[in-house]
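Pasting a structure below so you can have a look.
What you see is the complex with one protein chain gone and the rest in place.
Take a look at chain A:
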Amino acid sequence: MRFRASIQNIHTFTKFTASLSTLGHIAWVRLDEKDVRFTVIPEQGTQVWSVLSIDTIFETYTIQSAAPNNTINLEVPIAPLQRALKSAQNAIAANIRLTKKDNIPLLSLTITTMTMNSSAPCGSAGFNGRNGSGENGADGYDAPDEFREESAELFGARGQDRETTVTQDIPIRVLAPASVEGLHEPRCREPDVHITLPNLMQLKSISDRFTKLALSTKTSTRTGFTSSASGPKLELSGNMHGCLRLSLNTDSLRISSLWTGLENPELDPEQNSEGEAGLASHPSTRMKQLGDSTGQSEEGWATVRVEGRDWGRVLSVGRLGGRVIACFCHEHALILYVFIGGNETGVGESVLTYYISSYSA
C-alpha cells in the first residue's frame, strides 16, 4: 500500500481541515485515483461528506493499493493533521506520504521552509515543545500518540538562505474495506427549496449573536445544556424567491433577519432521473408558486430548526470562501453544498456536503 503526494495548496488544505475540526475529532479519509474524500461523522450533530478533486490540494499524486479500485481508507485524527499543516504555512514545498514506523502507520508530512536569516536555526527547535497533543486521548484512538519531528538542514548555495526540512508524523489507522462498507451518505428526499446562501461570515456573525441572545434571555433555570441537543434552536427558512430568514423566538423576544435577492439556482434536467417531467413535479416547482420576493408573505417557506452552536460550527466553512447552496427539506433536514476551487465550467470542482437534521419545534 503506497500513497505519496505533494501538497500544492497548503492554505486551502489548512482551512479545509480547520473547518472539519469544528465538527469532530476523526475523519475518514478515502483516497483513490479519482478524488480524495474526507468524511466526518460525529456522534451528534452535523455530518460532513466532502469530495475534493485531487488537484484542489495535491499534485504529483501516487497511489497503489491491493484493495479494489486502488483505494486506501484511513482514519485520521484531525487536530494533529491541522497542527502539522499549520507548521507548513510558510513552506516552499510540502509532501505527504503514508509510511510505517515501529509498526505504527503514519501520515508523514515533510515540510521544506526557507530561512532567510542564517544565524539562528529558528523553525526546527520550536516545534518540539508542541508535542502535548492532549485531545488525542479522547479520540478513542488506540495507537500511541507519537508526534515526532525530525529536522535536517541543508545549506543553500549562497550560504545566506537556508532550507529547513521538518517532518511531522501523524499516527493514523488503516481501515479495511469491509469496515467502511457500512458507511453511506445520508439519503434525503428531494428538497423543497434550494437557495444560494449569502456570505457565510456575515451569516455566521448574525447566527452567533442569535445564539448568544437565546442563551442570555433564557429564563428557565434548567442546567446541563452542555449537550448540543438541548442548546438554543434557531429557525432557518428559505423560499424559492431569493429569500432567506433566520429567526429566534423566546419568551422575551422574537427576532428575525431577512436576506432578499439571493439566487435560487436552476435545476439541471439532466441530473434528474425523470428529466423534464421530473422537474415539473419537483417539490421546488410547487414552492415557486408560493410566496414572494419581499419575504413578507407567510407562504412558500421551507423551514428547519438547527442547534445554534452546531450551526455556527458548520458556518465556519465560510473561511474557504466557496459558493454555498442550501437545500431545505421542510421540517426535515438542511443540506449544504459548499463548492470550492474548480474553473469556470465547474470541472475539477470540490464539494463539501453538510447534512444537518432539523429539530422538531
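Note that in this section a contact is a pair of C-beta atoms (placed from the backbone, for glycine too) under 8 Å apart; a residue touches a chain by one contact, two chains touch by 3 or more; residues count from 1.
Rule of thumb we're sticking to: contacts and distances are computed from a predicted model.
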From "RNA polymerase III subunit Rpc25 domain-containing protein", "Checkpoint clamp complex protein Rad1", "Dynactin subunit 4" or "Elongin-C", the UniProt protein name for the chain not displayed is "Checkpoint clamp complex protein Rad1"
From A:Q44, A:S179 or A:S216, the answer for touching the chain not displayed is A:S216
Given A:W259, A:W301 or A:Y337, the correct residue touching the omitted chain is A:W259
Filtering A:Q64, A:S179 or A:N199 for touch with the omitted chain leaves A:N199
Hidden partner sits against chain A at residues 11, 15, 198-199, 201-202, 205-206, 209, 212-213, 216-217, 251-261, 318-319, 321
